[in-house]
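With one protein chain withheld, the remaining protein chains of the complex are depicted in position.
The first chain written gets the first letter, and so on, giving A, B and C; residue counts start at 1 in each chain.
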Amino acid sequence: MPVVECTARRSPVTERVVLAYSGGLDTSVAIGWIAEETGAEVIAVAVDVGQGGEDLDVIRKRALACGAVEAEVADARDEFADEYCLPAVKANALYMDRYPLVSALSRPVIVKHLVAAAKKHGAGTVAHGCTGKGNDQVRFEAGIQALGPGLKCVAPVRDYAMTRDRAIAFCEDKGLPIATTKKSPYSIDQNVFGRAVETGFLEDIWNGPVEDIYEYTSNPATPREADEVVISFKEGVPVAVDGRPVTVLQAIQQLNERAGVHGVGRIDMVEDRLVGIKSREVYEAPGAIALITAHSELESVTVERELARYKRQVEQRWGELVYDGLWFSPLKRALDGFIDEANQHVTGDIRMTLHGGRAVVTGRRSQESLYDFNLATYDTGDTFDQSKAQGFIDIFALSSRIAAKRDLA
Amino acid sequence: MPVVECTARRSPVTERVVLAYSGGLDTSVAIGWIAEETGAEVIAVAVDVGQGGEDLDVIRKRALACGAVEAEVADARDEFADEYCLPAVKANALYMDRYPLVSALSRPVIVKHLVAAAKKHGAGTVAHGCTGKGNDQVRFEAGIQALGPGLKCVAPVRDYAMTRDRAIAFCEDKGLPIATTKKSPYSIDQNVFGRAVETGFLEDIWNGPVEDIYEYTSNPATPREADEVVISFKEGVPVAVDGRPVTVLQAIQQLNERAGVHGVGRIDMVEDRLVGIKSREVYEAPGAIALITAHSELESVTVERELARYKRQVEQRWGELVYDGLWFSPLKRALDGFIDEANQHVTGDIRMTLHGGRAVVTGRRSQESLYDFNLATYDTGDTFDQSKAQGFIDIFALSSRIAAKRDLA
Amino acid sequence: MPVVECTARRSPVTERVVLAYSGGLDTSVAIGWIAEETGAEVIAVAVDVGQGGEDLDVIRKRALACGAVEAEVADARDEFADEYCLPAVKANALYMDRYPLVSALSRPVIVKHLVAAAKKHGAGTVAHGCTGKGNDQVRFEAGIQALGPGLKCVAPVRDYAMTRDRAIAFCEDKGLPIATTKKSPYSIDQNVFGRAVETGFLEDIWNGPVEDIYEYTSNPATPREADEVVISFKEGVPVAVDGRPVTVLQAIQQLNERAGVHGVGRIDMVEDRLVGIKSREVYEAPGAIALITAHSELESVTVERELARYKRQVEQRWGELVYDGLWFSPLKRALDGFIDEANQHVTGDIRMTLHGGRAVVTGRRSQESLYDFNLATYDTGDTFDQSKAQGFIDIFALSSRIAAKRDLA
Partner (left out) sequence: MPVVECTARRSPVTERVVLAYSGGLDTSVAIGWIAEETGAEVIAVAVDVGQGGEDLDVIRKRALACGAVEAEVADARDEFADEYCLPAVKANALYMDRYPLVSALSRPVIVKHLVAAAKKHGAGTVAHGCTGKGNDQVRFEAGIQALGPGLKCVAPVRDYAMTRDRAIAFCEDKGLPIATTKKSPYSIDQNVFGRAVETGFLEDIWNGPVEDIYEYTSNPATPREADEVVISFKEGVPVAVDGRPVTVLQAIQQLNERAGVHGVGRIDMVEDRLVGIKSREVYEAPGAIALITAHSELESVTVERELARYKRQVEQRWGELVYDGLWFSPLKRALDGFIDEANQHVTGDIRMTLHGGRAVVTGRRSQESLYDFNLATYDTGDTFDQSKAQGFIDIFALSSRIAAKRDLA
């Protein structure tokens, strides 16, 4: 784990700030803005978590052109899939039963690279592009403080009043090599696990989403042939798709493609933010939803009842913690201890039909199955001893029956 | 609440048994079977919970023709909707996140009528048609023991070895007025809140369901025009559909129709039974799923975050309790105390599109909304004070940060 | 419930601030300090929650002498006992299994009076004497914002740098009628439900408390005769002590006296504050601990098992919420819905021995008891049907047994 000592290893003549850099207008402007506000040197760090778009090297060069003293890029796609998305699948993590934590999962892996860069370059501050009313500022700063206890955090938009309009003016004024033409009406955050869209039109929660906000998914209402897929898991980890071995990253990518074509994984919700407000959010996460659907179904077959019942509560708390930015927290680690143990037998295959916006499970098979045909069948060959039932019912319901007798009196 | 004294009001010359009567082969045979096994008089009681099928009076007459000394029928459809389905909607109750408790909800209302009949007719025993390996025997008997502490329970299939084949032979032998031709391959339980199907073919959990097992829902893959519906709630209760006032029963019926056409509410799952085994179950519950989807979404808009987070746990326990047959239990009552309080502001409208097997929310509006446009918007007019955020983050994450500092050491 | 409109009823020429006034040095100085900082008129409000000490009228006059334009005092002792302490007893509320929420309970009732005074006097701000690192600032301000959404909050110690030394200087400078001689080494908060003590010596958590920090309790190690007391409850409410009817306030007062003599209710703990730090706290709460011990025991006798098991979780969350200052929150109300329902049968008598620092239950009796001698006894007369047990065990443990069979393989 990357660690930053409170006292940087060397004392640079000039203060240094590590900036989470995306290559877009806001963080490109932030390079110069931070330098002007603080007099510090800015080191730009871009992390690829599967957001697609421009080549990382192009982004790196742009950072330098915008005034960064150093620029680093990291391909963290497999790391993100293996260490962040996979635990979410094992936890069937859906915040408010709906949202697969797309952005919330990417922040800690980005933080890890930011803090490592701060250590490497002797920076005392980490900067990010978030506003002051969202969840991501918390996820960044709670993470940075956890991995680099001595680091300071700044957010130019929030702390230095770097509004969009002022950023465009700055950009034009300094002649930065970024197009500033017309702002997209959409505010997007995306990575391989999904995509989040915000836009003014959707701030009226009576309005429905329009088709052109989506990129990872096609319109589920368009008629097309259904697709059938078999996902194989080993101890909770997706290891094959239609029998072909995959990494976790590949599983997500392939299912993004195949489930996305059928419009699977669109989510439109009113969400309880950590900062106390409700906000309208639209997401699309075809691969995430397909994987969680399959994983959860395989648990139904392989996880014992009482463990399954308790795990639902653990999953909910896990999702809340991660949503709330507490990835690097003691409770998160202990919940993972529970979840990993619970996934030990989650091995087998799930067959699903992808069609019309839905991933529908149609078959399950597992060497670790707890479904026992001979106990379950109503056919001959049944091994369930029905004579036990009366004793069970009488004692199972006894405490409640004693209370009922009193309460009817 | 109907109460049975341990000592029946009068001492009939002959023992009397109240039988939960459906009008089908099994319970028709059970009338005579119980009489032979016990020497008791049998009183048949049929309760209409919206299962459709034959006229209640026809059923009543058949019971008498099969040897019942008395036969009673009750239209409990509104009672079932108002007192059993509605609390489930308020609880967004989905056992294992999937099953809206269709059969589990109907048992307690049937039990109430059985126990009332036992009291009225001086019967000391209540009989039902369940086997010894399912959940329904527990739901019947736990309920009967709760409402009628002195009553005995019998189940001819379980306790008197009344197999299907022996029942047919009995029927033919006695010349009972019931067709015994060929047994349907499906075992069905249905009521207005949904329909459950079991069949040998599905006991192989790798097999997918076939189209002809469904009756409440059409094939979602068939192309058709989408339907749009607005459901209005008042304090958690559905009170109007597309602006037209409805009872709870009518809301369920109308949505069964409209959502059913679009194949909404099909459920195919491996389920953890109370008796300890996993079983494959297929359900269809278009109205229930549409109502719960809408209700849950309106909660997202009107219920405060911490209450919403806690309520998910309460909902899960509520669903487990009801599934497990403990409707008439002290914990169920106390959870209802929580849930009713939480529903106090769940008032407003939800607009949904019904299509392709899905009920998709597209709009929400409410006088009780906690969504505050001015706090949520990123437009001008924003009233959220972003300068508070830094202080919040620092203190919110402090305990975790102190631990991280130690744990990194 | 007292409500303050965002726009005060009248627009006073001068801004007005309502100050939570204790009569001590800090809040006496705060009257003038706030006036100087803000130019506002200060209205002092003192609330009697059983903290003892000076006469309320003396306190009222001192406030005026220190410059308050108005001073109000309220005897809220019964209100505090009935509406704040009683719910805590019903919830067996012990934060971290130890602390009966003494100060946390008093803040909301004080807030209610502050907000009512702000409304009455047209004040737009409420001030309190808390520091910026404790829980009480949160409890005050979260409460004030809940009951008076438009009110501003200030805390001179935290916001205007009113340190102890500067307060003494101010006091002497202005000739305020308050003794400033030597500061007690103890920081105390007390009310009828208990007493909290902080002092520098105890900030070393290896140090044990010394005897002279205690006032509500005598040294439990001193040999003395034991006392025996019978507390009677009706639906969770203490209604008699040794057969003599009492109000809730009287129950607390009498048990403070009788349990205090025997050193019952001393608590020495390291506590997780809401603001993220751990702090050492010493409390004494003889009446609270005696009442909760008795109430909890009566629940063991009168509350059904599954309700009792679930209630422990509800109690924990209730305690955390109240500790965290969220008394006036939707979740608190819904938890109260659960708790009130659960207390419906908590009626009966508990006999306890008070001695040597302990309140030890020695007897319970209740008309609502679920303890059934005939079921429990191993004597003749036993009505428990042991033949049921085998069936129960086999089915109860079946899901776990199926899993074990797999896991041993």
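Everything that follows uses one rule, which is that contacts are C-beta pairs under 8 Å (C-beta built on N, C-alpha and C of every residue); 3 or more make two chains touch, one makes a residue touch a chain.
Being a predicted model, the structure only gives us computed values, none of them experimental.
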Exercise for the section: Using the touch definition up top, pick the residue from A:36, A:235, A:340 or A:385 that touches the left-out chain. Expected result: A:340
Problem - Absent-chain interface as seen on subunit C, which is shown - result: 1, 3, 96-97, 131-133, 137-138, 141-142, 145-147, 149, 158-159, 187, 198, 200, 203-209, 220-221, 223, 226, 268-272, 274-280, 296-297, 300-301, 305, 308-309, 312-313, 316, 320, 325-326, 328-330, 351, 353, 355-358, 360-365, 369-373, 375-379, 382, 384, 386-390, 392-394, 396-397, 400-401, 403-405, 407-408
Problem - Chain not shown, touching residues in subunit A - result: 272, 275-277, 303-304, 306-307, 310-311, 317, 321, 326, 329-331, 333-342, 395-399, 401-402
Exercise for the section: State which residues belonging to subunit B touch the missing partner chain. Expected result: 304-306, 345, 368, 370, 372, 375, 385, 387-392, 394-396, 399-400, 402-403, 406-407
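The criterion applied here is as follows: only the chains that are shown with their structure count from here on.
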Exercise for the section: Examine where the copies subunit A and subunit B touch and state whether the two sides share over half of their residue numbers (same) or under half (different). Expected result: same
Exercise for the section: Starting from the mean Cα coordinates of subunit B and subunit C, work out the distance between those two points in Å. Expected result: 42
Practice task
Let me have the rounded angstrom distance from the C-alpha centre of subunit A over to the C-alpha centre of subunit B, please.
Solution key: 34
Problem - Shared-contact residues (touching 2 or more other chains) in subunit A - result: 305, 370, 372, 375, 387-390, 392, 394, 396, 400, 403, 407
